[in-house]
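Just one protein chain is left out here, and the rest sit where they should.
For chain A:
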Amino acid sequence: MGKSEEVVLLNYWPSPYGMRAMIALAEKGVQYEYVSVDVVNNKTQLLLQMNPVHKKVPVLIHNGSPVCESLVIVQYIDELWAGDAKPVFLPSDPYQRAQARFWAHYIDEIFEFGRKIWIKTGEEVEKGKKELVDSLKLMESQLGDKPYFGGEELGYVDIALVPYYSWFYTYEQFGNISIEAECPKLVDWAKRCMKKESVNKALPDPVKVHDFVVMLRKKFGVDS
């Protein structure tokens, strides 16, 4: 990949999906232009043109061609920027790859469980809390004693999951739970990931995320 590459990432800072793309790009040392799109208030023409099907961020635009859906983007980055001692996200063994894909797909559901905690009321919140804690505990058991889900190094599943760490404070505040108390090893893992520049530069301040959600709740008319 010697010739000049134009890489643009359309994103909105609170999006855990966008954080996945940012971590992947940073891990591979890819230079790119970050274009912020306020998807809550103002979806731009560029976004609608580049992702007409879902109209969502993140979108990776590589030499003018769009790649959409965060896990598709991470796999694309993994495959395209390979070699030269660059990190590899997905294992080379097909069985291990299938496991990684399975868990990344499972992880997408975790955001939906968490969402119930801050957007719903009453029984739905309780349901969301249980589903969130159960799924995080399951991920914790999958981690076992490894430093990362990828083994010795950050891998595909780590990249898929760690963005939610910036949302933990929000879940805790609205759900009145302590994720650290429920899944201490998982929180240890997240803090370990946060020591990496690629991760701590991608994840926003959890208090900012919480304030963003307070704004969203007002906007959607959910009682605070």
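Rule of thumb we're sticking to: contacts are C-beta pairs under 8 Å (C-beta built on N, C-alpha and C of every residue); 3 or more make two chains touch, one makes a residue touch a chain; residues count from 1.
Please note the rule applied: contacts and distances are computed from a predicted model.
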| item | value |
| --- | --- |
| Complex member absent from the view - protein name from UniProt, among "Aldehyde dehydrogenase", "Mitochondrial import receptor subunit TOM40-1-like", "Vacuolar protein sorting-associated protein 51 homolog" or "glutathione transferase" | "glutathione transferase" |
| Touching the absent chain when the full complex is considered, from A:E27, A:E69 or A:D158 | A:E69 |
| Hidden partner chain, touching residue among A:E79, A:E126, A:E153 or A:D205 | A:E79 |
| Sites on chain A contacted by the missing partner chain, in the whole complex | 53, 62, 65, 67-69, 71-73, 75-76, 79-80, 94-95, 97-98, 101-102, 105-106, 138 |
